[in-house]
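The complex appears here minus one protein chain, its other protein chains still in place.
== subunit A ==
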Amino acid sequence: MSLFGSLFGRATKTSAPVARDRLQILLAHERTGEGYESDLLSKLQAEILQVIKRHIPVDQEKVQVKLDRGNSVSMLEIDIEVPQIRTPGHP
């Protein structure tokens, strides 16, 4: 820590509480059963894609799945690049 920092209190927040909180959230998820979550995610991704493909052509490579695990809520984000849809009969 710089002299300035040590003179005027902690310039940086202590890191141990951050480590504890990260571990608690991570392990709460990992303990729910091995591989369960990643299975669920790949299933969700596959089924959601199927539904969308019924209506529009989707490039598998242009699908991005993101997950943010939180303490009480997790966020599953699926980004699908949708090509421009042309009205049939007007190529």
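To be clear about the criterion, contacts are C-beta pairs under 8 Å (C-beta built on N, C-alpha and C of every residue); 3 or more make two chains touch, one makes a residue touch a chain; residues count from 1.
We take it that contacts and distances are computed from a predicted model.
Asker: Can you pick, from "Conserved membrane protein", "4'-phosphopantetheinyl transferase domain-containing protein", "3-oxoacyl-[acyl-carrier-protein] reductase" or "Septum site-determining protein MinD", the UniProt protein name of the chain not displayed?
Answerer: This omitted chain is identified in its UniProt record as "Septum site-determining protein MinD".
Asker: Consider the whole complex, including the chain that is not shown, and state which of A:Leu27, A:Leu44, A:Leu67 or A:Val82 touches that chain.
Answerer: Touches the omitted chain: A:Leu27.
Asker: Touching residues of subunit A against the unshown chain: what are they?
Answerer: 14-17, 19-20, 22-24, 26-27, 30-31, 34
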